[in-house]
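Left out: one protein chain. Kept in place: all the others.
== chain A ==
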Amino acid sequence: MSDLTRQIVAIARPGLTWAVHFVAIYALISASCAARAMIGHPTLVIAGGAVTVVAVAACLWSVFAPPAGGSTDLRRAAVWGGLVFALACVANASALFLFQGCGG
């Protein structure tokens, strides 16, 4: 893989991670709070917490280990993109920890 390709991957990875994380949190909330109520609140919080830790780590990978070489502009894009997405993952999950149940 060329330096440039690695940088493109480093830009795309946090975005894809955020997308997967968002879908996971949405699915967990739906599993817990819709009529079927498949999982309880503790499971929701634990599973949500776990995917968030993994997702934030994957996003920060681009921040702390951006691919060397290639273009400085794309490195900057990877670092800043990673940072914003890491923050966004935390924001996605924040309500799980602030609220005690589906109703707030």
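Criterion: contacts are C-beta pairs under 8 Å (C-beta built on N, C-alpha and C of every residue); 3 or more make two chains touch, one makes a residue touch a chain; residues count from 1.
Operating definition for what follows: contacts and distances are computed from a predicted model.
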{"item": "Chain excluded from display, named as in UniProt, from \"cytochrome-c oxidase\", \"Aminoacyl carrier protein\", \"Branched-chain amino acid transport system permease protein\" or \"Iron-regulated ABC transporter ATPase subunit SufC\"", "value": "\"cytochrome-c oxidase\""}
{"item": "Chain not shown, touching residues in chain A", "value": "2, 4-5, 8, 11-12, 15-16, 18-19, 22, 25-26, 29-36, 70-81, 84-85, 87-88, 91-92, 94-96, 98-99, 101-104"}
